[in-house]
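Data block below; observations after.
In this view, the complex is presented without one of its protein chains, the others remaining in place.
And then subunit A:
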Amino acid sequence: MQGNQQQQAYDRGITIFSPDGRLYQVEYAREAVKRGSASVGIRTADGVVLAADRQTRSPLIEEESIEKIHEADEHAGIASAGHVADARQLVDFARRQSQVERLRYDEPIGIETLTKRTTDHIQQYTQTGGARPFGVALLIGGIEDGEPRLFEADPSGTPYEWQAVAIGGGREDIQDYLEEEYTPEMDLDGGVTLALEALAEGTDELDAESVDIATVDTESEQLQSLSGEEVTDYAAEADLGGEDDE
């Protein structure tokens, strides 16, 4: 009984390293992220774009009920890929941390600080006995001291800052596309278009109506959601996502 169980223990226990130094539960959590539909983040000269593909199981589902982009605070948005329920817990954590910053310092929280608070929280679930890591990756974007900032939080609890990044299913293809097409000089409009094109790259058929897009620009410093109509307009202009497309 003992032998077999002990051999497999590192596969099961989150706090146990495998003999070659890996945390399998964290790697499984990354697999859960890959199963989710993709989200894209793009940092432009005048703001940050977050875009998420909410694949719908049925035409009867209310699209609005599939939340993939969330407001953490008025100047900060979070897009997710992976387990939506896990994402909601992290988003609420980030919301509370944003308000703690206002209570404590009377200032809006910096995007880097918000990300690091959240990733420190995620990390604790890779080192706590009996816990399960979060099966979700986040893109945290917003304006800090007048500058657009964009971060990724992965299930290990490591923060990364990006110019343009994809998480979730089809990440490799989307990231390749971003690496080819992204320029730091692009404006917010260009960022929205690139986000849509990139999402289309990661899937066989992109339905523009199921894409959720939000921006935080340096002028308003407010998270603003694009309406479905605005998204389809962008998609039509970029020549993708329409019903009779291609």
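In the analysis below, contacts are C-beta pairs under 8 Å (C-beta built on N, C-alpha and C of every residue); 3 or more make two chains touch, one makes a residue touch a chain; residues count from 1.
Everything below uses one rule, namely that contacts and distances are computed from a predicted model.
Peer 1: Choose one: "(NiFe)-hydrogenase-3-type complex Eha, membrane protein EhaH", "Fe-S cluster protein", "4Fe-4S dicluster domain-containing protein" or "Proteasome subunit beta". The correct choice is the protein name in UniProt for the chain not shown.
Peer 2: In UniProt, the chain excluded from the picture bears the name "Proteasome subunit beta".
Peer 1: Per the definition of touch given earlier, which of A:67, A:112 or A:189 contacts the omitted chain?
Peer 2: Touches the omitted chain: A:112.
Peer 1: Footprint of the hidden chain on subunit A, which residues?
Peer 2: Against the missing chain, subunit A presents residues 93, 100, 103-107, 110, 112-113, 116-117, 120-121, 124-125, 128-131.
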